[in-house]
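Partial complex: the chains shown occupy the same locations as in the complete assembly.
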Amino acid sequence: MDLNLLIGNFLNPPILFFFLGLLAVFVRSDLEIPTPIPKILSLYLLFAIGLKGGVGIAASGFETKIAVTLAAATVMASVVPLYAFFILRRKLSVADAAAIAATYGSISAVTFITAAAFLEKLSLPYGGYMVAAMALMESPAIIVAVLLYRLRSSDRNGSDFSWRELWRDAFFNGSVFLIMGSLVIGVLSGEAGATALKPFTSDIFTGVLCFFLLDMGVVAARRLGDLKRAGVFLTAFGILLPVGNAAIAIPLAYALGLSQGDAFLFTILCASASYIAVPAAMRLSIPEANPSLYVPMSLAITFPFNIIAGMPLYLAIINRIWS
Amino acid sequence: MMPVKRIEIIVDELEVPKVLKLLDEAGVSGYTVIKDATGKGDRGLRGGDDLTGVFANSYIMTACPPGEKLDFIVEALRPILKQRGGVCLVSDAHWIIH
């Protein structure tokens, strides 16, 4: 059945369009989604998933189990960058190690969304509060990484550094803010709002996701070149760390008594790496770090790995354990 | 027509607020910003193709009278350009006074 999952996922339109995007670059086609369309598509996806999550919470209500899960999510998001940092320090400068640690400690909303679509395709249910978990997991890694950086690095170019700004970049950057906001609005407007918005937020969702992943494929392929600089160590890191995170997340989810769907999303969150919120924050608070390392790693290695091989793999394991 | 220095600055989209703050502090009469300038430099290709603004440039132009202001701006920009990359060109122009 693992194989079926793999193939089933592979034949999923969003994944296929991601491949089409990769292919476009390899055959040197001039296909591209012009700016600022990718930006607005990603805002749409955050908007839609946020509302869905909020409506889900409004429906399910708020139990202690939810609180525990959210706490666990926050903890994972703060611990992952710690051990990631020390692994990376073996080969990299403090700045680069910290920035990459933040990247992998935080999450990728699009990976989460693709995973959620994958679940819906398999009609496995998941709790709306997992979206809240996602939102909560975006920021802690940024703070942790900057702390590590400033503790360990000699040159702190303190001149233009400000904790207030970092705080804002971490918690109020556009994507975090929009997910959180839509989530709250979803909770407030509840069923009534949901039905009014369903055609926009649910029905056309998969289609927009396909379009967005087409662009992601193009961008990822373009960034592949930078990986030469990254080298074997970082390439391996980009695959092994997610698997490692998953290996921690799955038992933890089991211990927390999460449903299969929720456990899967929790795992994918821990395994995913950020390429929207974190790079922007790192660029501003750890300028010494080289974006041509941390962006292509998450975008051109970890993201494809997770949505192609990771998702079916994690779910297969979860199915084994839960059943 | 008043002789002025035309300062062109190309930096990360993310650095723009900082640079503009600096220009305001320098007391320039104004500035013009063109977003989504792509390009290539020491830090490699800068497609405007990303969601982060990390790889996107902006183009900033300001005209200011030669003298202290100019020097202030140039000196204040140097460290930013040094640390974050980017380019700053200064050329001569005449401003049509209205």
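Each chain carries a letter (A and B) given by its place in the written order, and its residues are counted from 1.
The rule is simple: contacts are C-beta pairs under 8 Å (C-beta built on N, C-alpha and C of every residue); 3 or more make two chains touch, one makes a residue touch a chain.
Just so it is clear, the structure is predicted and the values come from calculations on it, not from any experiment.
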{"item": "Labelled copy-number formula for the complete complex in this structure file", "value": "A x3, B x3"}
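In the analysis below, only the chains that are shown with their structure count from here on.
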{"item": "Between subunit A and subunit B, centroid-to-centroid distance (C-alpha), Å", "value": "34"}
{"item": "Subunit A-facing residues of subunit B, complex", "value": "12, 14, 18, 36, 43-44, 47-55, 79, 83-84"}
{"item": "Residues of subunit A touching subunit B in the complex", "value": "32, 35, 38-39, 42, 157, 159-160, 218-219, 222, 226, 275-276, 279-280, 283-284, 287-288, 291-292, 295"}
